[in-house]
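Structure, as structure tokens:
Of the protein chains in this complex, one is absent; all others appear in place.
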Amino acid sequence: MPSLLVILPLLAVLLLNLPLNFLRRLALPAALLLALYQAAFALGVLPACCAGCPTQERWFLNALDPLTSVLLLAIAIVAFVSVFVLRATAGEERREFNMLNLVFLAVAGMNGLVLVRDLFSLYVFLELASIASFILIAAHREMGGLEGAFKYLVMSALATMMMLASIALLLALSGSTSFGAVAEALQAHARHGYVLTALGLFLGGLLIKSGVMPFHGWLPDAYSAAPAAVSTLLAGIVTKVTGVYALIRLVLDVFGFTPATQQLLLIFGAISVVAGALAALGQSDMKRMLAYSSISQVGYILLGLATGTGLGIAAAVFHLFNHAIFKTLLFVNAAAVEKQTGTRDMNQLGGLAQKMPITGVTSLLAMFSTAGVPPLAGFWSKLLIIAALWLSGFHGYALLGIGASLLTLAYFLSLQRRVFFGLVRAGCENVREAGWALTLPSLLLAAILVGVGLALPWLIGTFLLPVKGF
Amino acid sequence: MSLDTIMLLVVVVPVFGSLLLPLVGKVCKSTRNGLALLLVLVSLAGSLMLIGPVMSGKVITLTFPTGFGQMMLMADRLAVFMALVSSLVGAIIVFYSWGYISHYENQNEYYLLVVLFLGAMMGLVFAANLLILYIFWEITAIASWRLIGFFRSPAIVLRADKSFLVTFFGATMMLLGFIMVREQAGSWDLPAIKAALVGHPLSSAAVALILLGILSKSATLPLQTWLPDAGVAPSPVTALLHAAVLVKIGVYAYARLFVVNMPLPEIWQTIVPAIAGVSALVAAGAALLETDLKRLIAFSTISQIGFIFLGLSIGGELALAGGLLYILMHGVAKGGLFLCAGIVEQNTHCKDITKLGGLIKTMPVTAIAFLICTFSVIGIPPLGGFFSKYMVIAGAAKGPHLWIVLSFVGTAFLTIIYLMRVFVMVFMGEPKTELKSEGSPVMVWSVALLALLSIAGGLLIYYPSFFATEATRQILGLIP
Amino acid sequence: MNLVSLVMPFGVFVALLAAVGLYCLIVTRDMLRVILALEVITKAVTLLLIVGGLVSGHMALAQAFVITLIVIEVVVIVAAAGIVIAVYKHTGTLDIRRLRNLKG
Partner (left out) sequence: MDPTFLKQQLLMNIILMGAMLLGALATVMLRQLVKAAIALAFTSVVLCVVMFKLNAPWAAVFELSVCAGLITVVFISAVSLVKPATEEERAAHIRFKTRRYFLLPLVLLLVGVGLSYVTGQPLPLPAAEPAGTELRSLLWGPRALDLLGQVLVLLAGVWGVVMLFKEEK
């Protein structure tokens, strides 16, 4: 029952806030259980989804397809992990409980967003996830978090207004907001200026939401200043679902691939890939570097999507999933480093791999996965994206993507050199591994990365359908 | 045990076994050292067991059905030859490490990476699928990155990153080339590609991109810069990296891809030897000026790689067989040189040849081993290096490009000059540093073994050259 | 009558309203006024939704949308106001130029 995925978090929030003291302590296990249920659900329906079996449900008609279930799985994994991080870093019990409630709401928002097939409902759930994240970012009420939250809020509000305006225009055109009806109406008048305005507004809003360059201004601030658990959730999945997933879904189901959309995606994708990587190269704050890296990786997803071929789309979705895993892992490790050393400034760190071996090794795996070093999961998605670009005839963009993966490796090597590798820096001698609440999720995510990477040649035919026989 | 299982074990045992080493190392150090050697010896033994079948003309294949279509491992004579060379030198290097690395921290990491590296090398050798080849290719790059940065001081780590970036750049370009091959031939599998490319030569862009990857890995001009810098690594590592295995990966990939499976258009038979010639000559010149012992030997490696490329790319049975033989002889001899350099460095704490001298008095075995290996690299009969160099040059002389051959002859003379200069400056003359005795027995035995192998390679030249010739005939399709 | 000419006069005013809001968003240095500017843009979009319902004849649908939009709008404004007040408590000013701590 997909609607349970939205209703259960709501019920959890309502029940946990009944005026009974012991309930508060149940919040954490409840969150973990919910995430596990969701992961199991997503994995359970995945084969059926891939086989193309439609599901009948009142609210979410035909909601389950491979894209949706992959996203549901990613949401579950990232939420699971960030609850651990929350436990390790939130501090005060009361605040931890409040933040957990908001995490429930954010997850409900993302699940709804992934499941709906209606433009306006998409807007509603998108706002739900966003509002929960603004508040979470500002949760510690420190200056940096507030600043990041305010910037995110303003840009996000602007983006949703653009989308709503577009929804209004499309409503006037088609008399409905369901994906199918709008897509039909759009097809009938594909090249009309009115339609192009509506499309442009919507795509613009989604690009702002995804933090694509040059609309990225809010993203590094929000990621780097947020509390550790929140930046894990935000970077791993929230902005990916609210921005990138929505973009993929709408382009696939509603807008279709016109040469104009393709060009738009290619250009913004290419700018993000290269400029994001270059900006990351110049950072000294660990989380900021990861944020720029995120922008760069979103660029890859757009490039894959832009090809419009089955291979490219599957690769983009796969990269989205991979990105959720490895970026979450990196943010968890950044949280561990910050917690143990008290700083994120990479110039003050060094040699931590010897002091925190688990953090060091898992970070390395995540970085290599991002850079596309085999045999990790990120390699396959990047390979498929590049191959899709090449086979679709976008040779220049393929070359660009390959070149940028060199940049990716360069900035991650610099991070690795300054934080983990090298000699132990003065002041870091007594650093120890963070507690199990941070190492356990790291190990889990690293296992997924390696497992998916090694098993992919066999998984690819089963779960990434269009890629079969590539 | 069937033959394809043996082939699989040769790859899988060291790759996955290496992951156990840090765990074992936490419990007992000597068990870990023994296990590390054992893992490499399994590869060596497996490769030895494959000799018989492949020499009788068999090609052993193992296919996995995957979402990317078939994925293949394949053992033919070329692969088994290469596997033998690398696992042989690798085993000696691991043995030498017992002595050398025991002075340093992070030994668990060291053994993990060395064995993983050798395992990945085995995988690369038996790969008959472009994706598998690429994966193992990058694993070797990762392992060598960590090994170069082993001592962890900022300058060293920076150089490690540099070498990783250069090889990664080459590898990604190669990957793009592979994608182009895939587009043209419709498969990642080498046999299928070979069949598809009959009559349709590969596009020049794909060849150039793949060549970029190969050149970066084998440190050939213009992507040679990382290799001399990599000399900051622990000595056995540089020996492993430079001499025995890493740079040979590029050479082997060239043979595997362009000689065996994707015949190149005519024009590349001029371009590649010309690149090799320039690279060999320039690197020899650089070696002549260098005073850092390990950097000098590294430049010498770049120079010698040029000879191998010449043998493989110029065409003709004699040159090709010479090139293969060169891989073996150079691996053994250059490994010996590096390990000797390691002993010298560890005992005197000095790598500058102008500040060394007279070491033969206290380190006779090391000195003689160094001399023998030097002779082998130079190509003095009856050592192994002579035959391979002779075959390459003689084979190339049959070809149309006399000027390329002449440049290589010039390089060979330069080799004599710079290597003898090293020997004289380090081991002869007046002692300039405090004299130390020989290194630990394990280390001395290792270099002596390599020197003996160099001699044996010359005296018993019949066996390796028979193997190389047979492999060549199989490559050229003269026999099935 | 067709769709374009029907929406046009309304569309012009919606665009003008949005332009006022956007302009203010760009030039203002006061955080509370940033929120006011967002509100003005929201008004423009609300009007557009109603017009969309009007010309498509799905007025009930458009009303449902507007009601939902208004509820969400309130929550966003409350969250924004909360953030602004918290910033004010830290810095004692509403000047947006104080939000320059995060750079790079």
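Labels A, B and C are assigned to the chains in the order they are written; within every chain, residues are numbered from 1.
Convention: a residue touches a chain if its C-beta (ideal position, glycine included) is under 8 Å from a C-beta of that chain, and two chains touch if they have at least 3 such contacts.
Every value quoted in this text rests on a predicted model; they were computed, and no experiment measured them.
Novice: Let's see if you follow the contact definition: name the visible chains touching the chain that is missing.
Specialist: Displayed chains contacted by the hidden chain, ordered by label: A, C.
Novice: Which of these, A:66, A:112 or A:308, touches the one chain of the complex that we don't see?
Specialist: Within the whole complex, the residue contacting the unshown chain is A:112.
Novice: Among the options A:46, A:132 or A:213, which residue touches the chain absent from this view?
Specialist: Touching the chain that is not displayed is residue A:132.
Novice: By the contact definition given up top, give the residues of chain A that touch the hidden chain.
Specialist: Residues of chain A in contact with the hidden chain: 6-7, 10, 13, 59, 95, 98-99, 101-102, 105, 108-109, 112, 116, 118, 120-121, 124-125, 127-128, 131-132, 134-135, 138-139, 141, 172-175, 185, 189, 192-194.
Novice: Residues on chain C that touch the omitted chain in the whole complex?
Specialist: Spelled out for chain C, the touching residues are 1-6, 8-13, 15-17, 19-21, 23-24, 27-28, 30, 32-33, 35-37, 39-40, 43, 46-47, 50-51, 53-68, 70-75, 77-79, 81-86, 88, 92, 94.
Throughout what follows, only the chains that are shown with their structure count from here on.
Novice: For chain A versus chain B, what separation do you get between their C-alpha means, in angstrom?
Specialist: Result: the chain centres lie 43 Å from each other.
Novice: When you check chain B against every other chain, which residues touch at least two of them?
Specialist: none
Novice: Taking the complex as given, what residues does chain A use to touch chain C?
Specialist: Within the complex, chain A touches chain C at residues 120, 124, 127, 131, 134-135, 138, 141, 143-144, 146-151, 153-154, 157-158, 161, 164-165, 167-177, 194, 220-221, 224-225, 279, 282-285, 288.
Novice: Okay, in this complex, where on chain B does chain A touch?
Specialist: That would be residues 64, 66-69, 71, 106, 131, 134-135, 138-139, 141-142, 149, 152-154, 157-158, 161, 164-165, 168-169, 172-173, 175-176, 179-180, 182-183 of chain B.
Novice: For the complex, give me every residue of chain A touching chain B.
Specialist: 351, 354, 368, 371-375, 379, 383, 386-387, 390-391, 398-399, 402-403, 405-406, 409-410, 413-414, 417, 421-423, 456-462, 464, 467-470
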